[in-house]
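Not every chain is included here, but those present sit where they belong.
Should a chain be cited, it is by its letter among A and B, assigned in written order, with residues numbered from 1 in that chain.
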Amino acid sequence: RSLTTSAADSDPNPMKHAFSKYATYLNDLNDKRERVVKASRDITMNSKKVIFQVHRISKHNKDEVLEKAEKDLAAVMDQYISRLVKELQGTDFWKLRRAYSPGVQEYVEAATLCNFCKTGALLNLDEINASLQTLSDPSVEPLQINVLDYLLGLADLTGELMRLAIGRISDGELEYAQKICTFVREIYRELLLIAPKMEDSSDMKSKMDTMLQSVMKIENACFSVRVRGSEYIPFLGSEDTSFSWLGASNAE
Amino acid sequence: HTLEKQFEVFQHKLSDSGTLRERIRGVALEIESATRLMQSSLLLIHQSRPIPEVLEKANGQIVVLRELFAKLAEIISESPGQYYRYHGDWRSETQSVVSLLAFMHWLETESLLLHAEAEEKLGLKSSEFGLDIEDYLTGICFMSNDLPRYVVNQVTAGDYDCPRKVLKFLTDLHAAFRMLNLRNDFLRKKFDGMKYDLRRVEEVHYDVKIRGLATSGNSTAEQVDGETS
């Protein structure tokens, strides 16, 4: 699209001349795409590692685990996303979206997961995009994660939150699980309304189904704790007002 | 509540983009319809109608198309920097247009319609709303797919020089395409198909030559003629 039309008309073989221009254009584009894909893969892999790290959380190592996760997440931003940003500078972000979308989605998943664990709230798109701004050369338009990738990442987040909730319940942190449950329900409700408006919504549709499954898995786990916990009270009284009836350490 | 507020903003943004796409879809349908008319006129070439007559009628649609692309450009200009967000919605229509224009151009000049020429015909400006190069190239591949049929029908109608001309063009075009470093995508697949077009035209050329029907005077042609006539 950005091809300049030089004076090719006087060329003895205009077709060959034109195609050498096309070739240059395609080579540059493909090389860039290849590098963007590579960056995206690295982002994916390292974001996944952050997620695995978050799942290593347990009742008493929270701060330590999260601190490491956040450090790793920051490293993803500094090392890999910055590379992506550099590559994309001066390009139409939408042109190469399919090349970097998987990585960006996974990063959104990791970043929102970390943020939820730390603050209990949803990390907004604006906040992520603000942190991206600092990476770019101020003279050019900075890379902005688009709404679609953000929402797709959010959809995957609920799966990780489900895993987290099941883990927390095993660890006796029912309150935490309940908080996750409320949060995931809220996201589901919002996405329910927004999903059909998204471009290429078929992808999102199957993610919605998975999401509902995740919500119900958390609800079932909470239910199970609740009915089991109900038996605890008659035996030992209800002086323990926290929701943490369950878990090996608490039954002491 | 910031969470809700954020999603409200998203709702609006996505609704706006939905409306935009609806409008694009409308224009794309009109483009498709104009292309269909153009193609209908062009199809008569396979029934050996004289080229100028066929081209005249087909050319009539170019003005219509130019206006429709101007309309598209205007719509897209409303959301700057998002050309490629919506690009998929008029992509295949554009490829068909290019394919027809290139065929018409070949009939007239026996040379390839270049990218810049295609943009000019459609009144597109590279800097604002241009013709994507991959779309252009895909359109050229589509054109190539129609050439074997054209050659077959021309020979049937007695035009024995056509295979030679098309073969020369297609050989050059195929060689030019091979300069490109194509990814494993749609365009690559279409280009892979060009091989079969080339092969078919070679076969027709062979048929004509071995029967001494290719009468035009270069040495190789004479050689065959000499031996069989």
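The definition used in the following text is that a contact is a pair of C-beta atoms (placed from the backbone, for glycine too) under 8 Å apart; a residue touches a chain by one contact, two chains touch by 3 or more.
All of these numbers come straight from a predicted model, not from anything done at the bench.
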Next on the checklist: Per distinct chain type, what's the copy count in the full structure file?
Outcome noted: A x2, B x6
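Criterion: only the chains that are shown with their structure count from here on.
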Item to check | In the complex with subunit A, residue positions of subunit B that touch it | outcome: 2-4, 6-7, 10-11, 13-15, 17-18, 21, 81-85, 87, 111-112, 114-116, 119, 126-127, 130-134, 137, 172-173, 176-177, 179-183
Checklist entry - Once bound in the complex, which stretches of subunit A touch subunit B? => result 1-5, 8, 14-16, 18-20, 22-23, 25-27, 30, 33, 92-95, 97, 121-122, 124-126, 141, 147, 151, 186, 190, 193-194, 197-199
